[in-house]
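The other protein chains are all here in position, but one chain of the complex has been omitted.
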């Protein structure tokens, strides 16, 4: 029973991270219909910037802020400089561009900060069965999700962003600056990705540290349904708990297989994820 | 294209079309390669190569090995080389992927025409090129892995091990624990591959029911909370850790998190205290160097090489100087020293082989005598034993001080043999011939 509680707490904290990453993927997918493979690399650079800033100033939270800001900027730049030029092509082009960017950024991180792992702190005290850090992860991801939801649902900016994503022509006619809205979406998503990475990376940062987390993040996004931010949250928690139970009870080497099993189980019942919009096209 | 080429092509096609009926797995014994050659050797250079993971998920930590070796070779070359020859050391990145290991090894052997392979790293990787290197007659020296398979003189006569194998090391740990912690409960935390498996074989020679819990980790999965919680729940007072440094550090952080303070006993592969200190700087109570040392205080580890912390050791003194002159970008850690000793040993053997150098003469020199040098234990490289370092000592890390020797270096075998002392005159760098000098 004790073990079950341990695994649950563990899974929930990890789930929050997967959820945040899934959320960032979902926002970008909603905006531009692209699965952003460069997300872990953008987040990685953000974390390394936090590492440098914290190292120079000695203040963790300054680094934290720098990471979110860097995420915001890099997301906007990626959309503006790369994604926009392939926007009118097959979605596969955009995927390949993000793959290329992933390699470039991971390599660049290794060049600048070396491939050696560095010690990287938790946001708050990490001690305890359910530590202040774990709580911070849950709260910050929950807050981010609520803000995104509120933004989309209740603000004019959110309305314009949704319009730009779903009905670009109509939005343009209505005077919405579609390009700017898409850039905003990417910036927002990358900032959330940076948040996810700040939570996921500790205790060590190295260029490939987010690879596995990213796979779980994608899984969470797909499980939840790519069209639904709440789906991303639910998917994240589901994947986090599922992986924790499987590694705890059956063995850590089975975590990737568990990921596959969860996906198959969910998608065979609901081909467009748990929270699919009812209008999802069925083929 | 030679005039024979078209004929060859047609011949090949015909042979392919007449489908070979023999079993794909039925392999005849190949010819043995001619070793009386000096491939890769010129009047003033000798070219050697290695494959190392420099990029990718398995890279963290390992790049220091080749950096250390390279620094020593630069030092040797600056001091006149060996027998009038400079050592050219080619490092190829294989990303810890056997497919790339095979490619870069072939490139080293066939295109770069290396004289010997030195310290190819990793069990999954190097095991895929051992047969090739032996077939091609390339001396395959000092493999960077503690797997047992490198010591197979019958099957792989040209392959020689380097680091103490996991089983020997675990036997020494096991005996030590049985003697020093007779009434304690023992936990075993291991990497889920031959590291863990071979280590268990050694531990079990000395520990039975005392082992109350075994937990494994999968390299690449950094989530180890549940495993450490299970060790705590089982009440293990001593935890043997057959892990690489990152996972030792993870285990320490995770134990700290749940308020679990077992006595860790760490294998040499993970007991790189400088690296551990670097990884743990953010997880201390106080700030600064002292606080990290406090976190590691009391850590018990096995070692067969001089440790960075042994300030008085003459070899460490030399290596620190070489490091400062030739490897300024990197950190000076036990992993760096691992590569440095590897390079020193190779240069020693090369020196011994003399000016008239062939692959055979290199191997003859290697097997010609007992090697004494930087290592703390005897180095096995004879006709029947390619095992490399044959034992280890047990040390305890002390915050702010030198490591304390808990057990003098001892040697053993990987079967049921006893653990025993030995006679070894460990020479100073000044008494060791590994470069021409002047």
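Think of it as A and B in the order they're written, each chain with its own count starting at 1.
Please note the rule applied: a residue touches a chain if its C-beta (ideal position, glycine included) is under 8 Å from a C-beta of that chain, and two chains touch if they have at least 3 such contacts.
We take it that contacts and distances are computed from a predicted model.
Chemist: Write down which listed name, "AmiR/NasT family two-component response regulator", "Amino acid/amide ABC transporter membrane protein 2 (HAAT family)", "Cytochrome c-type biogenesis protein CcsB" or "Autoinducer 2 import system permease protein LsrD", is the UniProt protein name of the chain that is not shown.
Modeler: This omitted chain is identified in its UniProt record as "Amino acid/amide ABC transporter membrane protein 2 (HAAT family)".
Chemist: Taking the full complex into account, find the residue in B:192, B:281, B:382 or B:405 that is in contact with the omitted chain.
Modeler: Answer from the full complex: B:192 touches the omitted chain.
Chemist: Touching the hidden chain in the complete assembly: which of A:63, A:110 or A:229 does that?
Modeler: Residue touching the chain left out of view: A:110.
Chemist: Sort through B:96, B:283, B:319 or B:434 and give me the one touching the missing partner chain.
Modeler: B:96
Chemist: Write the list of subunit B residues that the hidden chain touches.
Modeler: Looking at subunit B, the ones touching the missing chain are residues 1-2, 4-6, 8-9, 11-13, 15-16, 19-28, 54-56, 58-59, 63, 67, 92-93, 96-99, 102-103, 106-107, 110-111, 123-124, 127-128, 131, 192-194, 218-219, 329-330.
Chemist: List every residue of subunit A that touches the chain not included in the displayed model.
Modeler: So the residues of subunit A touching the unseen chain are 29, 33-35, 37, 82, 85-86, 89-97, 99-108, 110-112, 114-115, 207, 211, 215, 218-219, 221-222, 226, 251, 253-261, 263-264, 267-268, 271-273, 281-283.
Everything that follows uses one rule, which is that only the chains that are shown with their structure count from here on.
Chemist: Compute the distance, rounded to whole Å, between the mean C-alpha positions of subunit A and subunit B.
Modeler: Going by mean C-alpha positions, subunit A sits 38 Å from subunit B.
Chemist: Can you name the residues of subunit A that touch subunit B in the complex?
Modeler: 2-3, 6-7, 10, 14, 107, 110, 114-121, 126-129, 131, 202-204, 206, 208-209, 211-212, 243-244, 247-248, 251-253, 255
Chemist: Once bound in the complex, which stretches of subunit B touch subunit A?
Modeler: So the residues of subunit B in touch with subunit A come to 54-57, 59-61, 63-64, 192, 216-218, 220-227, 229-230, 233, 246, 249-250, 253, 256-259, 278-283, 331.
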